[in-house]
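All protein chains but one are shown in place.
Here is subunit A:
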Amino acid sequence: MTSDTFSMLNQFRNANLVKAGISEIHRITTRHWAIMEICGGQTHAILRYGLDELLPENIELVHGPGCPVCVTPLELIDKALAIAAQPNVIFTTFGDMMRVPGSSRDLFSLKAEGAQVRIVYSPLDAIKIAVENPDKQVVFFAIGFETTAPVNAMSVLQAKNLGLKNFSILVSQVCVPPAMHAILGAPQNRVQGFLAAGHVCSVMGYWEYPPIAEKYNIPIVVTGFEPLDLVEGILFTIRQLETGKHVVENAYSRVVSENGNLPAQEMIRLVFEPCDRSWRGIGEIPMSGLGLRKEFNNYNAESRFEIGNIQTKESDICIAGQILQGIKKPPECPAFGTICNQDHPLGATMVSSEGACAAYLRYGRARKGISENQYAS
């Protein structure tokens, strides 16, 4: 990143512009509104900058399911652990997944026991590892939303081009629009406006959203991750809500276009096809995920490895599912900050850097002993 990029980013953290936006939100808000930010990255930015404290009291930010680590089903994590424990396997993963608890342990503890588990920043690094270790089976844990799908697809295409026989991916790709349908269609839904996830839209565009806005009468505003982006996204959403509109708007136009990144979408289509997916804590959402196309089944870790019968066991106490759907907030969980914390997470929402519980605990929201007044002092 260059210093030019840095100074540009600084503009989107400009305190005066942010404060002006917040005053405008105060001016136009007349009643209670519940807005969901879809992406966990947005949840963290909101709490990191303390934006939630500056908004009118009657604007409620509801935290969405956009945390790829959080929604990866337990069964798949257990499968990952089973594969990583096999001899002759190098299991590669994004760092976030290392601490996510499976039914009985996590990848960190497997690594400590001697399994070859390596953190990579991109699946293309896993390809490199596969080239360098022809006698090992290299598996990449391909999780994420539409943001990671193109590069995960590219890794499969590269493996094919290189004729790699020792590379495969364990897929848990999920897609945002079906989750929005699921949230809005649920009887207990209280979300009245969406801040759409800017990174996902940078890949997919926002052409998928007008039918959703139309069907559910809900404003959807494509929103970025810097404080000014978030304030703008919230302002656009409130403006629509207060004037009875429900259209799709783009408050992140420096990154997102309506059609998105077409070559990236093509890459996804080439390798993946829509399929039903389970979301941890939420359950199965029809056609909400991506699976490898049949012609790439050779690269599917689930078919390559013999994995015995997986018996999953979720925590009885953790309410991650309700948190991911915006039904409950982290402090409403009896385990929050007590038996469930960042050292001993019960659910993935406490682990991931994008998880709502981790954000609440890390940034001190609803922490025992801190009142709003103390914050102000």
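Assume contacts are C-beta pairs under 8 Å (C-beta built on N, C-alpha and C of every residue); 3 or more make two chains touch, one makes a residue touch a chain; residues count from 1.
The rule is short, and it goes like this: contacts and distances are computed from a predicted model.
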(message) Missing chain, UniProt name, options "Hydrogenase", "NADH-quinone oxidoreductase subunit H", "Molybdopterin synthase catalytic subunit" or "Branched-chain amino acid ABC transporter permease": which is it?
(response) "Hydrogenase"
(message) Considering the complete complex, identify which of A:G95, A:P211, A:P286 or A:P334 is in touch with the unshown chain.
(response) A:G95
(request) Could you tell which one of A:T148, A:S168 or A:Q325 touches the chain left off the display? (result) A:T148
(request) May I ask you to list the residues on subunit A that touch the chain which is not drawn? (result) 1, 3, 5-6, 9, 13, 15, 18-19, 22, 41, 47-54, 68-69, 94-96, 98-99, 119, 121-122, 125, 143-145, 147-148, 199, 227, 341-343, 352-354, 361-364, 367, 369-370, 374-377
